[in-house]
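All protein chains but one are shown in place.
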Amino acid sequence: MKILYFAWFRDRIGKPEETINAADCENKTIADLIRLLVERGEEYATAFEDISVVHAALDMEEVPLTTPIGKARELAFYPPFTGG
Amino acid sequence: MKILYFAWFRDRIGKPEETINAADCENKTIADLIRLLVERGEEYATAFEDISVVHAALDMEEVPLTTPIGKARELAFYPPFTGG
Amino acid sequence: MILVQQSDFDPGHELDKLVKDRTDIGASVSFVGHMRARNNGRAVETMTLEHYPGMAEKALARIEAEARDRWPLDASLIIHRVGPLKPGDRIVLVITASAHRQAAFEAAEFLMDWLKTKAPFWKKEEGPDGTNWVAAKDTDENAAQRWTASPKS
Partner (left out) sequence: MILVQQSDFDPGHELDKLVKDRTDIGASVSFVGHMRARNNGRAVETMTLEHYPGMAEKALARIEAEARDRWPLDASLIIHRVGPLKPGDRIVLVITASAHRQAAFEAAEFLMDWLKTKAPFWKKEEGPDGTNWVAAKDTDENAAQRWTASPKS
């Protein structure tokens, strides 16, 4: 599964995207995956520090962090939108 | 004093403006003048038939019909505005 | 600025002139009134805008000043055409510009509501069913009334 990072998620984690083993996501929610990522290192810990500004989309559809990842092909993390 | 007629006032009365003897307006309100005009003929009577849609301006300032004409140089009659 | 003119206007060009070299403007709203080929179920071939010269300009200037008093506008423009118009023609242009969008939107709505009810213009419609002077609408009067108090905060 592809994980995309936007705005300061990309800056803090240091990459725009990465591929994660689908098996790592099996039966997991997005929040579960965040806990796994945070263990990977300081850059992830910093990015996900304030969970209140963490938004996620599964296959380009914004969903709550409690959503099971299931068979999604793309997961994106980003802060609140500031376009317009 | 000059009297101006706009929109269907002009159509009904048959002229865009006329000059009236200032003495005829002395100590009169606009409503008093309307009563005088209506006596002049059918075209005026028709124009001022429905007083609820008669609006007036003295020297380009909209005023109630109960306003004394005083020393105004220009009196205009017109229906409610429909611009924009 | 306010203009009463027979000739057409170019909304994009007017906006460009208004915001040119300005870097304090964050939002602009441009309203254009367009002539429709039907009104109240009647076909209209020509619509003629009549105005009271002198008083019309004075009324528009007063309405614009009122808007600039009520909202923090960086720029504003009202152009109202007069004379005969055909379906699809532009009738009126209102542009408001401000640092933020709420002021620009509210001021543009206010300007349209007030200029429809407080400026001496009259519309005459001509079509296959004859000629008639357009009657004032209660909905316009009600729209204008909502601004008599202070602006929405």
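Labels A, B and C are assigned to the chains in the order they are written; within every chain, residues are numbered from 1.
Here, a contact is a pair of C-beta atoms (placed from the backbone, for glycine too) under 8 Å apart; a residue touches a chain by one contact, two chains touch by 3 or more.
All figures in this text were calculated on a predicted structure; none of them were measured in a lab.
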Chains in view that touch the one left out, judged over the entire complex = A, C
Any idea which of C:54, C:87 or C:127 touches the chain not displayed?
-> C:87
Touching the hidden chain, out of C:4, C:59 or C:108, is C:108
Just one of A:1, A:57 or A:72 touches the chain that is missing; which is it?
-> A:57
For chain A, enumerate the residues touching the unshown chain of the complex.
-> 4, 6-8, 11, 57, 60-61, 76, 78-84
Even though one chain is not shown, chain C touches it at residues 10-13, 15-16, 19, 21-38, 87-88, 97, 99, 101-102, 104-105, 108-109, 112, 143
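As a working rule, only the chains that are shown with their structure count from here on.
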Chain centres from averaged Cα atoms put chain B and chain C apart, in whole Å, by 27
Touching at least 2 other chains, the residues of chain C are none
